[in-house]
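With one protein chain withheld, the remaining protein chains of the complex are depicted in position.
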């Protein structure tokens, strides 16, 4: 009897999942994989395993990642003091060198792990095939919001995405793994915020989905009440949230980006906790999901 | 907490299913759908829904069916008395006419239901595009096993399968639905046992799987003990079963056919109960399944 | 000398025919094959032989057929009384069952005969791949022409044609043979007038030709004068004929349909006697023809 | 009544012709068009019209021609005296120049006429794209049959055929028209016997047919009895004919060539009178034909 | 040291050339090869060698040629007196016959030489595949500029170019070699000025370049000063030149044609001396060139 019941639950879950597989067949899913979630080897393995599964099920995953803690560690090793201005790493010439070295090594590490899990990935940066072109970014000074802003060095704001290399790699059945380094009109290297890179790639590819995998479970009605996680959110309700609810720093920027991304044609954005095993599969292939899904209204 | 546990079960089930989807992508699955299981409208809907799901998941299902009870009913309506010889319907000219009319109508009914469930099917018989060529079948007399046997009229034994029409329909993304009528060298119509037709089609297509959906849950070690269902069975253990276990009539023929089918290149045969909702999905996409799977040793 | 003359006639005939072969290469020709003409086995063989020849010459024939006499016979066998209202068969649930059984059996018989003559055909109904969608048809009451009309049961009026299956079969080099059964929005089966089905298919395919093969030689200036057969008729002269000439029942409806069919893009409509051996070839490939050709003005 | 009869004859003729059209679809037919038959403008028009018809019916005609009388006329115009040795034109440097000029002009005239009749032809010589490579031919001296033979100047014997240009032109739907001029290893121009050129092209293309259109109606059992024309001839009966029957000069060589051509893979060779209007169509598309057909035994 | 210098010059030249190869890859270049330059066998070999090289480098050369001196010689041989009216050969029926014979023979000679140099060419005239359609040309009388003009016989003015055969030959990797003979609406042959033919072909093909190879090194500021050769000329400066500089007969017409050709979409026109070895390569693949290049302003 309990067995009969279990069969009913199984078929319900399978039918749910199969529905989404059919729906997302051949669709591009851009996955931002954030750094603090990258330290836990087991969590990382679960995330990359899901990425390989997405590929096998006929979706077209694209992984975008940053570096984070490791950059600071290497900076210190060679005697540099990591400095931040409004969340952005102040990036002088020497720091930029470290950023690029660390990010590319992390990149090849992810590629290698995907290979180990049965996938075939190619790791590129925004400099390959002219993928991410930037201009220098200035950070607004609070007391002079209309001025030029602080010079934070080689930190870039994306001005053009040439996504041909991504399409080409997908066509040849690889999983593109992209680290957030770009180049400016003088072909100098620039550090890019990984969230910005993921959004820009999703918009350029007009991807079906953009998924943020970090150490945040999603958006809360009340950031202080862990039971107030929002499961689904219409895009045009974001302003409400910004006014009344969610006020944690990084999330404000992320929510504002989400509005723009969805406006440009991306169908759904997911925010989820990379530490929940297989959160990516659960979020994409079950009705209930595990994080917050923002959808076009 | 229970939620966390549930998530673990979900991901396990999904990963199991996703593994099989990847493995069976673009593979042909021939499904014999037996008649007594066809009476229950809800069971039928569940079976056809699974067929549509298989198609959407990238497999290539082919449905083969017979008629059964309805043929006898119509025979009686026009004053004929249904007669059987060793399980075969004795088929004179008038009965053959009824057989063909009923089978084709059932065929179009299945096509119609698949359409209703979101699939696109085309119903054919063994006469379309020369699919199933037969010769007259004689049934051995018990007291004269080497003689010509009983003449049971227009009952055919398949001698050639021209499967081009099936491949063509699959290439154009339709679900072929086949009723078990064939033609002989004089282009006369013949009644064919639906199990025979399904086996012949599976062998001609060198299909990945052949699934028998009827009112039998599978093969039992001890036919009298409903808890002795065999979940997986190596093909070379069939002779053991035939000697010591399963001895119910129809099943003996079926098991002998299975040996031949697997020898000809089909990878796996499944026997399952059409009345278990979504038994087809459970059998194909979960490790434990719900019926008996016979595999190449 | 007479031999020399004969050569001249031969070359003239051949050049005529060759001209039409070139002109109609790869063009779709929809052939309505009517039921009373279907009883004579030899006439049927001649018609199907011509269809196979059309295919070999590079045209793309599509056969549409009804049932007729046989439906009534089977209805009576099971105790139903065939009833007609203004030419339409009153079709209750039990009759519909008979209609569908008989039509599909006739369908597979034609397929089989084509196979015997060297062609490769696939028999479908309007339910396959969602080909013919209908709504319930009401027959106008004479004394209340604007009222709802008589309810004549499951008789359908075509509201949508999804001709993809026809194109797909033609692409794979089969001769589609279509019986006039459709489905409504509730996926119930409906009986369709075969002329209506042929017109709807010809219009949906934007076929080059539509040919009616029945037991009528064509249109007469004076229906009482067998020497007044019209060989060619401009479409815009049809109203003249309707007013002054041809007044036989079925022909009026047919002529009105012809106007609509030609308006929708079909180039030429032929009406001819299926009992004249090879009338289809003579009508299509000779200047003089044997029936009546209606052409776009 | 007589009308009814006529219809029977028509359909018989059409069915005969249609059978051959189906059979020869996309097949290559090499047609040697001989010079004395080329003077009569009306006969020429009939021949070229047939060539255009063959193309339209889906065959792939290739025309090979010589020059003949016109070459002698132009030779005389500039003061040369045409000389022949065993049927071959003795071709010195000055004569070769005339040969090439006249043949190419005749070639473009044929191309132009085909265009006028609705076909699209391209005129080439054996020098285009390296089509016909030759070596110098010597004519055996009667009193010294094993010696070097007479030097007859720039008369070539074909040693290699590079038929790519013919295939390319056929692929692009042109009718290739080829004049019988070739080149030797020093890239000097050579005169080639047009029958030899046609045979070489037919063999290189492994054509379905080779047709000789000249002023000879075919092969006679008794050359003196015009009623003894042989309609069909098995290839292995040729030696019989050579021994007992046909003994007219040019025909002996032609028959010997025919044996070789058929041995190399060509199915049928036709010999017919270009002056019979549309003899090409009658010979190819009717059972009785108008000339002699030699077929593989 | 001098060696080091030489290497610098080499790499500069190579880089120049390589730049142009990249730029002109798969581009069509129409080359008019003029008659007086055709007498010198060595110069001819150099020109054709360059044409073969262009082909191998990935460009798509098309050669257009006339006849000239040889036509007059042959005319005289058969007793005709060459007559010219304002540069055009007065072409009666007999002369036209000579023109066509000579041009086609020259054509096949060029084809043969290209073959000898390793290329694969096909020689066609404007009559092949309906390439060049003309109407009769009249030459204006000086004292009656608005009158009908002189009748100069079969001299044609191009009214339509059907360039499909050129594209087809290029697609199949041949070098088309075209002689300047056309046909009018009555399919009569006409003599065409080879410069006119080259311009018409270049315009119809929207070729990248049109190159005139004759015995003129280019355009001079001062025709009497051989050091005043203009290397590059903007198209809109042509009128200046016509007013103040270059006044030699043939060149005026050529310059006026050039304006029209460039207006129709051809990018660059080159005028150069065929007697400078490999002038075609030097002009196309070096910055300095050897003749005059006229470019779109």
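Chains here go by letter, A, B, C, D and E, matching the order in which they are written, and residues are numbered from 1 within each.
Convention: a residue touches a chain if its C-beta (ideal position, glycine included) is under 8 Å from a C-beta of that chain, and two chains touch if they have at least 3 such contacts.
Owing to the predicted nature of the structure, the values given are computational and were not obtained by experimental measurement.
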Could you list, sorted by label, every displayed chain in contact with the chain left out?
A, E
Of the candidates E:117, E:139, E:242 or E:276, the residue in contact with the absent chain is E:276
Write down which of A:29, A:90, A:155 or A:181 is the residue touching the left-out chain.
A:181
Which residue among A:10, A:89 or A:127 touches the omitted chain?
A:127
Touching the missing chain, which residues of chain A?
77-78, 97, 100-102, 104-105, 107-108, 111-113, 115-116, 120-125, 127-130, 165, 168, 171-172, 174, 181, 183, 187, 189
I need the residue numbers on chain E that touch the omitted chain, in ascending order.
7-8, 10-11, 13-15, 17-18, 21-22, 25, 53, 56-58, 276-278, 281-282, 285-286, 290
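We take it that only the chains that are shown with their structure count from here on.
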If you apply the touch rule, which chains end up adjacent to both chain D and chain E?
none
Tell me which chains count as touching both chain A and chain E.
none
Smallest count of steps, each to a touching chain, taking chain A to chain D
3
Same or different interface residues for chain C and chain D, judged by whether over half of the residue numbers are used by both?
same
Using mean CA coordinates as chain centres, what's the chain B-chain C distance in Å?
37
Return the distance between the CA-based centres of chain B and chain D, expressed in whole Å.
61
What is the distance in Å between the mean C-alpha positions of chain A and chain B?
47
Flagged in chain E as touching 2+ other chains are none
Linking chains that touch, what shape results: line, ring, star, complete or other?
line
What is the complete set of touching chain pairs?
A-B, B-C, C-D, D-E
